[in-house]
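Below is one structure; the comments refer to it alone.
Just one protein chain is left out here, and the rest sit where they should.
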Amino acid sequence: MGATLVILRKDLLIEIRRKDSVISMIFFGILLLFVMNMAIGIGRKVDPELAAGILWISILFSSVLGLGRTFSLEKTNRCIDGLLVSPVAPSSVFVAKNLVNLSFMLISEAVIIPVFFALYGDNITVRLAPLLATVLLLNFGFSSVGTLFSGITAATSRNEVLLPLLLFPVITPLIAFTVKATGEIFAGVPFGEYSSWLRLMAAFGLIFSCAGYLLFDYVMKEN
Amino acid sequence: MDDTAFLKIQGLRKSYEYVDALRGVDLTLARGDFLCLFGPNGAGKTTLIKIVADLLKPTSGTVEITGGPDLDSDIRSRIGLISHQTLLYDELTARENLQFYSSIYQIPDPDDKIDSLLHTVGLYNRREERVSTFSRGMQQRLSIARALINDPVLLLLDEPYSGLDQFAATVLSNHLKKLHAQHRTIIMVTHNLTRGLETADRIGILSEGRLVYLKDRDEIDLPSFEDHYLMHMETN
Amino acid sequence: MKDDLTDRILVVLSSVLMLTAVYMIFFYAPTERVMGIVQKIFYFHLPLAFMAFLSYFVAFVSGVLYLVKKDIKWDIIGSASVEIGVVFTTLVLITGSLWARPIWNTWWTWDPRLTSSLILWLIYVAYIILRMSVEQAERRATFCAVMAIVGFIDVPIVFLSARLWRTIHPVVIKSKSIDMEPAMISVLAISMAAFLLFWITLIRIRSRVDFMELRIRNLEKIKRGGME
Partner (left out) sequence: MKNLTYLAAAYGIVWAGLFSYLWYILSKQNVLVGRIKALEGDD
């Protein structure tokens, strides 16, 4: 646990100094919101489910940018060797990097989601608590799979290209659950009707965080 | 000197798809031995260091680090590694880097230790500056401090002199001598004959994945050693 | 070569079985009343899907075994299974589409089974792309083992999600459950056996190709490095 917090603090400190991961995530997310507005026809009113799709496409694609960076950070100057020779367990590194990605996503979502409401909010009911729950659960599942895969792609020569190729097929179920839940939140449906989607999202996150925790040892040792 | 084996390498092999980096290396080091390994490029020196550091799994063979009765059971927390890469975070300051590594090694009250190490490598005055502003030589010096933060009993050095300026090289040599006097076990891989022969007490040559030469420093007749070395450089 | 002979026997046997299956499909199995003759695609479609699934399962098991034992053999078997699984899934998607066209009047619907097959296809194509992107053999084997494990964990979730996703929505055209007559079942069984034998043949040859490449690399290495 100690090592996890140390690595988390170090990564956040570096990000505070560099700012480039979060800024590029936010910028790309907003960019995608604009592009999607053009794709569906400027000025067209969107129904809740389509709006949910637009929101999550923006967030997911922008989050991939940050995901790739968290691990490649350890590869410059081979800092990862420093972690590998130390007594730190690779699984602590997994938890730390997972938390780093979660925080980057949360920060960028804090900007992207309000912008989304400003652009597409006309037909949408805003319910903060369930939306926040959805956001957290998606982040959890996304970054669990994403951290594991960014560990893999960081050791390949085609880091940036490969990561989304591996990640998106595996998380399609999560995307489906999330869009469904969000669509119903946006439509103003009572909580009882979409709570099962949230449970599925939580299950997805749990399954893959366990898988990542167990498999990350092998991945990190190959870096 | 403690004569029981501190580090025991047996039948070590490492095969890659297109080359065999190591083809059966046997080596025993006692506590306090300072081994310097020379050899041409591609002789398997880095591979050997990486396997001893447990950064790489051997294809076959074993590396046993027994430590000793006075060492805590977890020898891994007492290994230091210096390579031509610095293992430092560019965005952190010199002090923050050392603080990070001391937390990783769970060193209690590291501040005094960090300060004295920064003094040793001559970076105390620039301790609050980011590593990215440092020259290559300064980064390497900081990297030496980094490797010593956990008070290593086994120090592994992979081409530590490459890219070092004169000052840093002297700092490193002096520190190695000091550690040697403290009975630390050291394995160093280098191209730098002078520096290597000056500090080490055992000298080896690794060629084509085999340990082809291993003698105590005292037994070595320098001219004949140089011939030996050059011969192996040429065969490669 | 002994392997060669076994291969030949397997190919002949599975071809004979397959021809028998085809004969039975057209002259023995009754024509389904609602869907008509197109329903006969099913006798190939289902075994293909089943074998694809089997491939992914084998890849998962080999992945676990590789991580535990670090024996490159499991990587070779795993990668052979994934490749064959992708070939089979591709054929599943094509036959599914050719079925959908006359029955549902469209080339593609987001029916749960079609959707899940497509997602599986994407996951395992990603595996193959990953395989092509890593040079070093041990690293590649580890990463591919992880991918095969993660992919297979995803399989039930994919099926579940595709199903749930649809049942909430009113489905315009529901896929009709097929009443299986005994004759249909026996034809299906023969077809299944034919595909299983064919699958075994493919796995054997495909993994042997990799083993041979390994052997060639070793031989070349010895040649280059002199005596070993």
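The chains carry the letters A, B and C, assigned in the order they are written, with residues numbered from 1 in each.
Criterion: a contact is a pair of C-beta atoms (placed from the backbone, for glycine too) under 8 Å apart; a residue touches a chain by one contact, two chains touch by 3 or more.
All values derive from a computational prediction rather than experimental measurement.
Asks: Specify the shown partners of the omitted chain in the complete complex.
Replies: When the full complex is considered, the omitted chain touches C.
Asks: Looking at C:Leu98, C:Ile129, C:Leu164 or C:Leu196, which residue reaches the missing chain?
Replies: C:Leu98
Asks: Considering the whole complex, which of C:Val87, C:Val125 or C:Val155 touches the chain not shown?
Replies: C:Val87
Asks: Need a quick check: the contact residues on chain C for the chain that isn't drawn.
Replies: 11, 22, 36-38, 40-41, 44-45, 48, 84, 87, 90-91, 94-95, 98-99, 101-102, 198, 201-202, 205-206, 208-209, 212-213, 215-216, 219-220, 223
The criterion applied here is as follows: only the chains that are shown with their structure count from here on.
Asks: From the mean C-alpha coordinate of chain A to that of chain C, what's the distance rounded to whole Å?
Replies: From the centre of chain A to the centre of chain C is 31 Å.
Asks: Provide the list of chain B residues touching at least two other chains, using ranges where the numbers run on.
Replies: Answer for chain B, listing residues that touch two or more other chains: 57.
Asks: Which residues does chain A have that touch at least 2 chains other than itself?
Replies: 221
Asks: What residues on chain C touch chain A, complex-wise?
Replies: 67, 119, 122-123, 125-126, 129-130, 133-135, 138-139, 142-143, 145-147, 149-151, 153-154, 157-158, 160-162, 164-165, 168
Asks: Along chain A, where are the residues that touch chain B in the complex?
Replies: Going by the criterion above, the answer is residues 2-3, 6, 10, 13-14, 17-18, 73, 76-79, 81-88, 221.
Asks: Chain C touches which residues of chain B in the complex?
Replies: Residues in contact with chain C: 15-20, 23, 57, 208.
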